[in-house]
Each structure stands twice: as structure tokens, then as C-alpha cells.
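Below, a portion of the complex is reproduced, with chain positions unchanged.
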Amino acid sequence: MSNIEKITAEDKASILVEALPYIQEFYGKTIVIKYGGNAMINEELKQQVMKDIVLMKYVGIRPVIIHGGGPDITSFLKKFGKATEFISGLRVTDKETVQIAEMVLAGKINSEIVNRLNRLGVHAVGLSGKDADLIIAHKKLAEVHDGSDKVQHVDIGYVGEVEKINTPLINDLLDKDYVPVIAPIGAGKADESFNINADYVAAEIAGALQAEKLLLLTDTKGIYRDFEDKSSFISTLTQNEAKKLINSGNIAGGMIPKVEACLHALDSGTGKACIIDGRESHSLILELFTSQGIGTEVVR
Amino acid sequence: MSNIEKITAEDKASILVEALPYIQEFYGKTIVIKYGGNAMINEELKQQVMKDIVLMKYVGIRPVIIHGGGPDITSFLKKFGKATEFISGLRVTDKETVQIAEMVLAGKINSEIVNRLNRLGVHAVGLSGKDADLIIAHKKLAEVHDGSDKVQHVDIGYVGEVEKINTPLINDLLDKDYVPVIAPIGAGKADESFNINADYVAAEIAGALQAEKLLLLTDTKGIYRDFEDKSSFISTLTQNEAKKLINSGNIAGGMIPKVEACLHALDSGTGKACIIDGRESHSLILELFTSQGIGTEVVR
């Protein structure tokens, strides 16, 4: 960062003023951030994301954070001697597994994010989907494709999907200037916990809050028309185009659920949904407050 | 409970009306409950305590719950293959130990209490001391008495004591009719977590909220002037008498920190502090809403 040190204070002041139109655009708006990937592992990136969120709060944005579990869940399961099995990309989750996942998500990762934000000068509050029944969930079955045309639905335990988001707690906290940090654990109707994909949770919450933007921090630069051809990078994509790219197979693999989350967020009332590269320094600020923007934006 | 079934509806109605003066006494008041011991282990007692809290909420009380960790922490440490060492009754707590304690407290026990309360019809919100810097803590040294007169202070790691309670988050939640459920984890100034005795945390929070009452659920009937003589049970005790009984050794062992918590709560502005027997059915309701009361009350 030696470059920055060479920049004069005068130029820095100009740069701050240059950001004004972007700051004005998002003033008073709710922005939902899915925090995950490398930005949760690399210490420097971690601290940058935290600062970005604090800055967003201070320039008048209402940020809401949903985090994933990163490698911590798998690592803790290992410590407990639990093997991890996946079916169609979903972790088979027995009662003990979801218990450990919840402990890691709500009792370790969430807590660490909250603490880091507070140390930087906001009032963050950690939540899970159980708090005030924030995320009501039910069981999600895995879809298994055997050779035939039929899709089998397989019970893989306590993997959930969102049934309802109860927004009053989030809004009560936002109205009192707290920063909500939410672990993607859903409350089942029979006392059970569900582990839910954090991208989907973020999309559902963005929709329920009628957020201005959903920002998904990922470990890719965004969406390419042709993944092999780096020059085919897409900055802005309509919902229809996105669906076509999924159908044509150009959006594939781990990108599919992310794009589906974006589509769902837009369908349920979010303004825009962006897949941004969490491996970049200050990616949130770059996306929101500079002319450059980063990543791929999905719009209506 | 077959007895109750024999009681006529008319008598039940009379019993409800009989509770009116007690309900009036606590209407609108804040009551802090330390939830722990057998009442956290026995399924029937668990459910009863939860119902008691929900009833308290519905008859106009502002309940605040602080819970301990029960045997879960030790059991999880064992699963991780961590041996547990105690010095002067305090668990030696290295970084990994406090991490596991936090995961168990905030990610398992707290979450379960929140979920049970919500299923019974209130809006509970789980918190730890890190949320909005609710509990600021610093390291507590163990006092070790060797044969000599001197007391040695030994560093036993991430065992904390409360430095400051920040009440705004609790009050914001109470004002919006949520039931706060708090794990006794403290936030250190250098990002570290501290495990703190839940009785002390409850006492500090009761004082900071200027609560009407602090109720410590324990596994004893209360305080005896002479523990051997069951007829010497004490219903009400002044602060001075309590101090004398500690000095004379009549209050001893595990009861000392509980009585000290009561004394501290009174010193910092709580109205009354009670040690009650969590092994009794509906002990909270018995204490608050019947002429009998239970346990030992410490008053100014």
C-alpha cells in the first residue's frame, strides 16, 4: 500500500469528494451482504471487509450481514471425528452435525464478526435464525439424478430451506442503529435446527427487507459468457439472460446457486443483486463507491 | 399432576384471582433470572422454567435471562480431548477452551433456550456479552492460598470478570417486548473472549438494569443458619447477616459465590436478590406469585 502513502492529502480530499454521488445514491438504503469465501479466511481481507461495512454504516447505509461457515464447520466436524458425506453438493447432516454446525456458525464465526465490527466502532448484534424466529425453515431434500430421467428426492437430514423471514427484529435493530450479523441457521417448527445455504438466506432476507442491493462476496471475478474466455466477462446481466446462461450451461457448478440466489432476491423485491470478488481489497467499497464497480450485477 | 385434574374450574379461577396482588406487585418491573443447575438438565424442569418465564412476560414483567453452561462445556471439552484442570474452583481456560465454551454457551445452550421460549409464544433473542459490547470484561486471576498468609494471584487464562455492562441493547429489546437471553461471555478489549461465572454476570446485569429482583436458580433449598440443621432454614437475610454467615463459615463452598453475587446485586441497585430451588416445579412462579415463596431472599 506504499502507493497510497505517496498520494497527497489534497488528492485524498478530492477522492473523498469524488465518492459523494455514490454515497448519496445509497444513503438510507438497506444493503444485504453475504460474507463468505476467502474474505473470511485471509486476515487482511477480513479486516478490510469489516472496515468497509463500518464505513458503509457511517455514510448512512443500513448494512445487514449474513455469513457462511467457511471451512470451520468441516474442520470442527473432523475434530469430533465426524466424517462428512455430500449428496448432490449438500452435506448430509445428522442431528449431531447440525448441532456442531450451529455451534460453529453462531458461537464462533458470528461472534468473531460481531466482535471485530464492535472494535471498529459500530454496535453489531449477532443473530441466528432462531432469534425471534427470524428464519423459519423446513427440511430440504437433495435432488439426485440417476441415469434415468427421474429425479429422486433424498432425505439428507437437517439441511433446510427458508419458509419465512420474520423481519421485525432486523428492522427494530436497524432503526436503533445496530448492525445485524446473521448466522444461516433456521428454526424448524418442531424445535429442530436447520443448516441453510447462506447465499439463499441472504437472498431471502434481501427480498423480505426490500433491500436496495444484495452483495454476494465470492471467490470469483463474476460471471463470464464463456468461462474460458476472460474477455467475455459480464458486468450487467438481466434476469432473462441469466436464466438462459444457466440453461445453456455457461453458468455452471458452484455459480448456479449464487445466480439462483440473485434471481430469487430480485423476484422478491430486492433492487439489484451483485456477485463480487471478495478476494479484492475493499471490494465492497470498490463496488459501491467508485466508478469502477466490480463483479457482475444481475438486474430486472 | 393428577391432583390438579381433580381441582374444579371454579377453584382454578379462584386461584388465578388469588395471584392478583403478586401480579400487581411485579407489573412493569425488570426481573433478572440466572438459569442453571438441575433446571437446565431435567427435561420436565426445563420446560417448566420456560413456561414460568413466558407467564412472567405475559403478566407484565420484563424478564432477562442469564444462563450458565451446565455440564455441556465439560462434556464438549472431553469430546475434543481437552482435559479440564481447576485452580481454586476456576477452570483453567486456554484459548481453545474459551472458544469451545463460547460455542457451547452461545451456539448451543443459548440457542436452545431461545427456541423453547419462542415455541411457547414470546419473542426471545439470544445475546452474548459481545453483542453491542454488552459485557466488557478483563482477566480474572485465581487466588491461590498456599500454607502461608500470602495469597498468590495465578493467571488461569480466559476467565473473566465484568468491567462494564452496556445496557442500551437490553433495554431496546425489552422496550420492543423481546425476552433477552444472555450467555456469560465477556468481550475483552483486545478481541479476546472471556468465560465468566454466570451468577456474577446476572448480578452485574441486575444492578446495571436497576432490576426489581435477581433470582438465582440453584440446586439447593437456600441458606441455612446451620447447614446440618434443616430447621435453621433462612427465608430472609439482610446483607449484614449474610456477610457474618460467610465470615463465620456457615455459608461455605459453592454457596459463597452465589451469596456474593446477591450482595453485589443489592450494592449496585437491585431491589432484592433470591436464591431459589430450581429443582422444585415452577419454582419461579412459586416464588413470585404465591404466598409461600421459596428459597432465601437477601435484602438490604
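Note that the chains take the letters A and B in the order they are written out, and that residue 1 is the start of every chain.
Assume contacts are C-beta pairs under 8 Å (C-beta built on N, C-alpha and C of every residue); 3 or more make two chains touch, one makes a residue touch a chain.
Here the structure is a predicted model, which means the values were calculated and not measured.
J.: Since every chain is the same sequence and 2 are placed, give me the total copy number for this complex.
T.: 6
Note that only the chains that are shown with their structure count from here on.
J.: Taking the mean of the C-alpha atoms as each chain's centre, how many Å separate chain A from chain B?
T.: Using C-alpha averages as centres, the distance is 36 Å.
J.: Would you mind writing out the residues of chain A in touch with chain B in their complex?
T.: Residues 79-80, 99, 102-108, 111, 114-116, 118-119, 123-128, 130-133, 169, 172-173, 176, 178, 185, 187, 191, 193.
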